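Every protein chain except one is present and positioned as in the full complex.
On to chain A.
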Amino acid sequence: MIEFQSICKTYRVAKRQAGFKNAVKSLFFREYETIRALDDVSFSIADGDIIGYIGPNGAGKSTSVKVMCGILTPDSGICRVNGKIPWQERAAHVKDIGVVFGQRSQLWWDVPVIDSFELLRDMYKIDEKRYRHNLDELTQLLDLSELLKTPARNLSLGQRMRCEIAAPLLHDPKVLFLDEPTIGLDAVSKIAVRQFIQKINAQKHTTIVLTTHDMMDIEALTKRVLLIGHGKILLDGNLDELKKHTSTDKKITVKYTGSTPAISPGMKLNESKENQLTISLNPHILPVSDAIAIIAAQTDLLDVSVTDVSTEEVVAALYKEYQV
C-alpha cells in the first residue's frame, strides 16, 4: 500500500547566461531559479498492483519515485509506503522495497555479479535458505547461470539489466520500483524483462511502480496509468479509459488498384499516397464494416487493415492536450 498525499518538492537550480563574462560573474553572484518538481501530488496504490507512471522528461516521475524510496525528503505532504514514512524510517522502509534505476548500476563493476549478490544478501540479512531459493528461482527465470560468475563490466547491456533486475528481488520486497527498466534494450530483452515482471507480480504479489517512456511496456504490463506533468497528476485511470479520453478513432489503411475512393462523412483522410490511403474513422458516425463496404464499392481493394490508435499516439495526444 502506497499513499501519497499533497506532496510538494521544489528544487533550486543555478542559472546563468552563456559566455565568459557571465561565468566570471557567477563566481561572485549566483542566480537561482526555483522549480516545482512536485506540486501537491496525491494518489494511492493498492497491494499487488502494477502502476504505469508516465509523463514527459522532467515531469516529476523520478522525483516521486525517489520520495517513495526515501532518497528525497519532500518539502511538505505525507507519503506512506507499507505504513512507513520513507524518509523518517529509512532503514526499516528500504528493507521492504526494491529499486531498479535503469540508467544507473548497482552491481560492482569489476567483480563477478555473484559477489554483488552476496553483498546484498548480507546487507539485507537474508537467511541462507531463502537466499538460495530466490537466487535459484531468479537464475532460472532470467537465465542468469552463465552471467553470475562474470564481472559486471564484461556483460552486455541486456545481460547486465537482467542482473540489475534480479538484484532487488533477492530480499522479497513488497514493492518494486522500476525506473525505466527497459531503456536501451533490444526487442528480445525487452520482452523477456516484461514477461519476468508479470511473473513476479503474479507469483509474489509484488506491487510494482513502473516509470517508462516505452509505451509498449505500459501496454504489456499495466492496467492503471498515472500521467504526471509539470509536477501535477493529470490523469489517473486504466489504459482503455486513457484511450477513450483522447480518441476512439480507428485507423484504416487501404491499398487499392483503380480509381481513388471518395471520402464519406465520418471518415477523415490522413494520408494519400499512390494507391494507398490512410483514413481515420469515427465508428460512432460510420461503423467500420460500412466504411469498408463503401470503399470497396468504389475501387478494387488489395489490402485493408484496421487498427486502434497506438498507445504511443494516445500519450503524445495527451501530452499535447495538457501542454506538458
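Going forward, a contact is a pair of C-beta atoms (placed from the backbone, for glycine too) under 8 Å apart; a residue touches a chain by one contact, two chains touch by 3 or more; residues count from 1.
The rule is short, and it goes like this: contacts and distances are computed from a predicted model.
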{"item": "Choices \"Polyketide beta-ketoacyl synthase 2\", \"ABC transmembrane type-1 domain-containing protein\", \"Carbon-monoxide dehydrogenase small subunit\" or \"ABC transporter permease\" - which one is the UniProt name of the chain not shown", "value": "\"ABC transporter permease\""}
{"item": "Residue in contact with the excluded chain [from A:Ile7, A:Ile50, A:Cys79 or A:Val94]", "value": "A:Val94"}
{"item": "Selected from A:Lys66, A:Arg162, A:His230 or A:Lys243 as touching the chain missing from the view", "value": "A:Lys66"}
{"item": "Absent-chain interface as seen on chain A, which is shown", "value": "11, 62, 66, 69-73, 87, 90-91, 94-95, 97, 99, 101-106, 108, 110-111, 115-116, 118-119, 121-125, 179-180"}
